[in-house]
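Below is the structure I would like to discuss, written out as structure tokens.
Left out: one protein chain. Kept in place: all the others.
Chains: A, B and C, in written order; residue numbering restarts at 1 for each.
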Amino acid sequence: MSEREATIFSLIQSCCSEVILNEGSGSFSIQVPSEKLVFVMEHLKKSESLAFVMLLDHLAVDWKEMGEFELVYQLYSFKLDQRIEVTTKIPRAIPNAHSVSRIWPIAEWQEREVYDLFGIYYINHPDLRRLFLEDDWKGFPLRKDYEDPFMLELVKE
Amino acid sequence: MSWEIQTIADRAAGATSMAEVGAYLVLGVVLGLAIVSLMGLILNYSERKICAHIQCRLGPMRVGFHGLLQPIADGVKLLFKEDISPRNADRLVYIMAPFISLLATFLIVVTVPFSPLVQIADLNIGVVYVAAVSGFGVLGVLLAGWSSNNKWSMMGAMRAGAQMVSYELSAVLALLTVVLLSQSLKLSEVVLSQEQGWWIFRAPVVGLVACVIFFVASCAEINRTPFDLAEGESELTAGFHTEYSGLRFALFFLAEFVNMFLVSAMLVTFFLGGWMPFHLGGLTGFNEVMDLLPPGIWFLGKVTVVVLLFMWVRWTFPRLRIDQVMNLEWKILLPIGFANLFLTSIVVLLDLYLF
Amino acid sequence: MIEVGSLKARMESTPGGLKTEEYFVNMGPQHPSTHGVLRLVLKMDGETVREVIPVLGYIHRSIEKIAEHLNGRQIVHLTDRMDYLSSAMNNWAVSLAVEEALQIELNPRIETIRTIVAELERIQSHLLWWGVLGIDLGAVTTFFYGFRDREMITDILEETTGARLTLNYIQPGGLMFDIHPHFVKRVKEVLAHLKIKICEYETLLSENVILQNRLRNVGILTSEKAISMGSTGPVLRGSGVALDLRKQKPYGVYGSVEFDVPVGSVGDSWDRYWVRVEEIRQSMRIIEQLIDNIPEGKFMVMKPAKKLTLPKKSYFGQVETARGILGVYIQGCEKEEPHRVHFRSPNFNNLWVITQIAPGGKMADLVATLSTLDLVIPDIDR
Partner (left out) sequence: MAVEENSFLLTTVDALVNWSRANSLWPLAFGTSCCAIEMMMASTAARHDIARFGAEVVRPSPRQADLLIVAGTIVKRMASRLKRLYEQMPEPRYVMATGSCTIAGGPFYYNSYTTVRGIDEIIPVDVFVPGCPPRPEGLFYGLLVLQRMIKEGESVAQPGVRRKPVMAALPPAMTLKDIQKEIAALLVERSEVKTRGVSPNRIWEERA
């Protein structure tokens, strides 16, 4: 972690002490408890010293063994010329997360994509529908336990 | 040199027996149809070839010598193609629309003076007739778009309707300029009045301005780029003929090409002397040399040049937006047209001809 | 007869003026100007677009699921088929992520060749966009001119990589093949040819008054909106934000070459047009600086038989493609196959811009705006 990243991290921690560094990432990454997510995100965007105004990407990772979904947000700040990865973990059994679409409008569609493929329900999302698949599609295909006879899964031995 | 004008209608009027009248009638109709279909084939082929060469391609090459038989292959194919009419279409109107479109073109062909001896009918209100009948084409397009029961067709038809009716005004204003200059509504007399020089040259500036206005307006009337909004492929899939297939589509195709020929013929007749050879008033020696070529050749030559110009414009320019099209007509072309008409009357009153 | 005054009074008396009925039109999935199988549901009022609702998924091929079953080397060929017009850059993004995971050091030859090939791809992608823009606006001839010159670049790429479109050239650890012996000569020929042709194109299309009228002040995207929609690439730069990863986070040898980042001012379609045409020039400038001094060395630093076992960590490789920032998120789990692969496609974010800037414009403006956004639909759907 470089010096600048350390200062950014301390700035974030000053607003919410529960934020920790995420070791499981190759780049500068923080982990936020899921109930604090919207608060931290708002701070990341609105704080003048941070100003992460651009939400580059949002995705989910299915950790089936651990019974968790990991949500990953990639943010970018023009002011600091820095990308930051914000991750949060939600239980796999109750896949509910808070929507950040009020903060970044593009999140509305990115969250729709994640909902479509992982079945994560975003609270306060304005229009949570499937994005790529038909509305009557059964199951969420990118989950590790998704099974579909149409899929012709290649089994390696 | 004095030109003797004899149309087929004149000959029929001077005929001695009913059989002869009938023969002339048949000749007239056959001639009209032949011109329409032949022009359709020739222009289709040349459009494809010319656009190919503008775009560094070869164009049709495989059927006949340099693809000469390509339009025939297309025609036969379209003739034998299944003819679908959408379930909720207004069937009668749907079937009639292409014929109405073609009828308008056919009715104008009747009056075109190809040469002093080749003209089917020479009406004494020729200009009024042309202006009136050419408005008929809009009807076909509008009906086609409306009866197809398709939103894209409808939008195309509405665009075409608005655009063609508007530009009709400018085109007629430009024609009125020439009517003022030649002081006749008869097409043959319009041609004859250019014996001292074509109006585009003889009338100072006003002739040229009227010609340009007519060119732009007729470009819009026949729906060619930059005014091809009615069938703008990238916007409205295929515009008013989206739902047409087979022969009916071919008729629209044909009407489009023949319209291009007719508009060029009208432009030539009114501004470039029709079949009249290139004359300069006063230079009798020069004029006699020019008269050596027969008038029919002069006419076709000039039409070819104008058609080439139309094609060149089409394959070079992007398309306008609908509001820009309307602005161009109502805010630019129409005022200029009126001013031009006013100036022309001054030219005629004061006899300010160049030669 | 209705007097004009009374009509005006009536229009004013009804709230919101004289109402016309709005209707829905389905544009796509098969429509010539959506460049693929994008479907836009348009709410129209006559010729005016009131609302645009994009509907996706008509080419969702589940690339992310397939990639979970392939190893790092094999994923590359899937990225070719996402944004097929900047396939080399897509390959590069995967390679960057995998190389970061395996800590592979590359030699300067690989970096230089990668840069040249990527810039060639960028030029051909922009040339194709230029041609298709012409056809969307009704100037068909530009299409043929753009494709003619694109063909020359395709030839060079084919000689070296063996493919015309889906290159599969940049691999984790180096390149698929070494460059063809004629590569340098051919590239120089094409650059000399393009320099003349670009000026010709400017006179044919850019300086045309109709084109200017069609693009200027159409589809204005302010920089705030562009940032909040997460758009990148020429779309963002056209709005006046100079975000270019090649400058910001130089990868390859971009750090050592000189080039400018063209930036628009208003953010209308014309700015986006201009930025792309200017980018062709800048790409040519980059290639010119590199083509004469490609260093010697190996074209592959990793043994082909080496197992690409990814550590249990996530990696995010990002490159600037012809359309914006492509990010590849790879989550390894001590196996050859990654646990999760995600592509942050530039077109996905750029598409949503249309919902913000098209309403209020005419139908023809929508087509022009779509065209200047330069979307590749398979990249959105993946």
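The working rule: contacts are C-beta pairs under 8 Å (C-beta built on N, C-alpha and C of every residue); 3 or more make two chains touch, one makes a residue touch a chain.
Since the model is a prediction, treat every value here as computed from it, not as a measurement.
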item: Shown chains that the omitted chain touches within the full complex; value: A, B, C
item: Option from A:A51, A:L80, A:I103 or A:L133 whose C-beta touches the chain left out; value: A:L133
item: Option touching the unshown chain, where A:E18, A:D81 or A:D148 are the choices; value: A:D148
item: In chain C, positions touching the absent partner; value: 29-32, 36-37, 57-63, 65-66, 68-69, 77-78, 80-81, 84-85, 128, 143-144, 147-148, 150-151, 154, 164-166, 377-378
item: Touch list for chain B against the chain that is not drawn; value: 48, 52, 55-63, 67, 69-70, 72-77, 80-84, 233, 237-238, 241-246, 249
item: Residue numbers in chain A that touch the chain omitted from display; value: 133-134, 141, 146-155, 157
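In this text, only the chains that are shown with their structure count from here on.
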item: Whole-Å gap separating chain A and chain C, where each centre is the average of the chain's CA atoms; value: 25
item: For the chain B and chain C complex, residues of the former touching the latter; value: 51, 54-57, 151-152, 155, 159, 225-226, 228-229, 232-237, 315-324
item: Chain A-facing residues of chain C, complex; value: 56-57, 60, 62, 64-65, 69, 100-101, 227-230, 232, 241, 243, 248, 312-316, 325, 327, 329, 331, 339-340, 342, 344, 348-349, 352, 381
item: Residues of chain C that touch chain B when the two form their complex; value: 23, 25, 31-33, 47, 134-141, 143-145, 148, 204-205, 208, 210-211, 213-214, 362-365, 367
